[in-house]
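Structure record follows, encoded as structure tokens.
All protein chains of the complex are present and in place, except for one that has been dropped.
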């Protein structure tokens, strides 16, 4: 368990150009262990090829900075089509499910594209020729780049898990297992709490985190650590996947339709449980938090355990009682770690695993999407998805903040998602 | 527009046996215009045959009162299988999508089954031989029966709409069109508001309406009437169904996948707009509220109109500013009516159409489903559905209350659903 | 086992009007055991409601005789839409998969429609006012009516089999089980054989039976009786449904996708095998021919048994060695019967069960569909279907002839289909 660092002070002092360069370089660094073939393939519709992540994040800067703000010509009309993700405002695009057929441009060409765009953006930043609004878009683009760093690793993990040969992304860097105690509870009083924050104060904040507003919370309690593989295995062995009474109706349908019997990357061979990680297959570590759950599984587990999922506001309110951050991308373990037991407070609230909440992803009071293409970034997805909070072991530290709202469909399992229990008083 | 009646005082004086008899009789009365064939067919997976509604509501009383409380033998083992809806706790059952293949038992046999069960329940009620808990289940069963009265009419409307011959359920009973004014706004202050109510105070209250708790509402405004066909037609003619920028991402997918171009029961022939009602096809009445929208359409309309959907708490908070109730089942018009214009307040809040909210259907703080099969009634559906409030023209008046939460998937269109605009201040 | 009658001499002497009346009356007679509800429902996409069969066969005469030949107005424009099956030449129609939503017109109205059309056709026939070509269409219509008599019973059998209450169409009329011998073989020499017949000689002949032409057959042998339930059960108990080596690739896919473990209407309960028949559920009779197989099952069985399926030409060539006809519709047993053992020859070639062949349904040399709507009757289905020969226990005797080609998709199982083994020498 790593100690909690003193906020993101470092980044405050860095210039935007430096942060731009560092963030962009990190993405390319993450690709180093991969072959050209690894970078090209799409293993499921909701994943993208690594190469596409590299191209799309570049396109974001080209489109909204190089073209809209600097007024330069596009690097390639074809790339405009190929690397647009979901912006209807901008135009037609390669269908999401078909990103994997793009064997051309090759990885080398995409990296060259990155160089050209980076050169243009960095020069403009260092020359100070970008207007204030464009600098805000650069901030948004870096935020966006960080999201794709995480997605890239999620997608590679899925791809490698599909390979019967057992591929490793990184050698196993997990530290000696930390001690772990039984689950404790942290109590919170009822009251009106501020939630979210307005756009503009912190340039990194997404539109969906605001406006800042007030929410009344009834008294509640949160578990002081994440649910572990040991905890969850008990549910599995209690035939949790065979008893409909624990499940939401849609959850039970998903269990039956997909034949789920355990979390996504678990596998049972002759009575032993294995887990696939970015370091390949290994025996299930019992003290480690259980990862790669759908909302349905998180909810069923909580019900079985006599508790419930927290709401997103409860987790946000808990932020000032946070203790012992979990692993994040900079730790380069690419896997959650045991929570430790020394400190009092809500451990692992930041890092290790995104925590499912019972909160449907929707607009805050007074929310309106920004005008233009950037307005498609968040608002149009506010239906049938659920909020996760706190970040995970493949999220860059600088990307996280108490008001950050991540979201996935309730059946999604390929994110680094886990579960923290809550209960009403 | 009908005046607002003085609460449900009448029902307070009725004995439970009388209400039982009246409620059960009403269901059979609603079937009078139908042929045996009409009663047998299932026109879509989410609908049920009329005959199945008749049998299932009877099974509910048989199962939870006649058998569990009175200890009598089942009328028929086969009916136990055939008329269970979704209670895993009770056992296997006819698959939902296959309720329409049950040409046997015939309508006559199902009506005979109703008579036997009614006879047993009524006798027990009049003799006073039912324990308190069983009387509560009878209340739940009447609530349940009323839901199915509405469902039965929704399902028949869908069935008849599929028939190229143009079938009528009832002759057109709509009153002379009321005058209708432009849309006004009613303002509400910020503050902590009580929401929901605890089980037990009112025997009719469902578990999902509680526990009573507090919610902080930022200041908001509600439209004083529902959106009309005239309003909505403007959206349609402005190519609302062809412009992705108005739609949620899932909504736009639904528009394209289903080829939606207008609300469910609208049809355009040579430039004229027709609407299918339970009185058959007729010219679209422009002052009538627009009905049979999905959440996606309600949301897209609101966005286009520069407003938003209300939350369920906002609509509940508005209940004491309610004016001019809309049509309900007892009015036997089977269609929403124009809102009138005379009174100040939130018109049509009760009746006419269920109003979509932006609130995902989820548990209130401290909610836990009741033990046993009855616990499957509501709780397991709390995912990927959205709340509607206020009741509609085919809801029995006694079924409605300010805390009542109806819910459907966002793509559902066959309920009598409409839209009221809201905005933040 | 019934003796072989001396051809269809009787029908030769009947006038066309008499045959028209008798054939049309028989259809209505077959409906007598059914309720209105039974007649309305469609239990699978490839089935039609009984009421639709009644209406469609009537529409055929109305469309092609009453309107085209007599020039009378349509009985109802709506019926024109509702009862057209698949004639693109004629116009739009109720989609096949949605025939079951037509609760109106009711059964009574459809029977009234029959009466009106029958009255017009019969009068014209008795008056002799129909031109020769129209009389040929009447013949075609009677042929068509007979096909629908069989389809109606196939479809009712499927509908009733879906009902958990166990519905019977007819009381069990099966005769005392005939004696049955081991399987013998009948040998045929190589040589050029005439196959099919030209249109025009026999007015009942369909276009797909011609032109008459020559085919060279290598020497072959046919089993002297159909495969029985006893034979087939041996295959099932030898894990026939679990061993891919017996199956066509598409067959094995169908086994896995549908979870097939036995013929369509078999069911195993606690080690006992039951069979659903039009007389309800009963113990599997071992001497009776195995029925309701897909082509895949017929083929897998033959492979397992060291034999193969016959070609359609081999079965046609065998017709003059035919012995001991099986049950047909007039026998009113609605089920195949044991083959007997007394006679030498190819038993059950006519009646009992349609026999799957390895012959894809295609055009004979020189075949061209007739002009106009009637040309859509057969020709456009000549792809990915396989020929069955010989007729079954619910086929009217007069409908059958040596050159008759029935056809279904290879996965179809709801026809009365069985298997006869063949082998090359």
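Think of it as A, B and C in the order they're written, each chain with its own count starting at 1.
Assume contacts are C-beta pairs under 8 Å (C-beta built on N, C-alpha and C of every residue); 3 or more make two chains touch, one makes a residue touch a chain.
Because the structure is a prediction, the values reported are computed rather than measured.
Asker: Using the document's definition of touch, tell me which of C:73, C:132, C:245 or C:272 contacts the absent chain.
Answerer: Residue touching the absent chain, from the options given: C:245.
Asker: Using the document's definition of touch, tell me which of C:54, C:167 or C:215 contacts the absent chain.
Answerer: With C:54, C:167 or C:215 as choices, the missing chain is touched by C:215.
Asker: For chain A, enumerate the residues touching the unshown chain of the complex.
Answerer: 35-41, 43, 78, 81-82, 94, 98, 100-107, 159, 162-165, 167
Asker: Touching residues of chain C against the unshown chain: what are they?
Answerer: Spelled out for chain C, the touching residues are 86, 88-89, 192, 213-218, 220, 244-245, 247-252, 295-296, 299, 308, 311, 358-360, 362-363, 365-366, 380-384, 410, 424.
The criterion applied here is as follows: only the chains that are shown with their structure count from here on.
Asker: Can you compute the centre-to-centre distance for chain B and chain C, using the mean CA position of each chain? Integer Å is fine.
Answerer: Roughly 47 Å, centre to centre.
Asker: With centres defined as the mean C-alpha position, give me the chain A-chain C separation in Å.
Answerer: From the centre of chain A to the centre of chain C is 60 Å.
Asker: Of all residues in chain B, which are in touch with two or more distinct other chains?
Answerer: Chain B, residues with two or more chain partners: not present.
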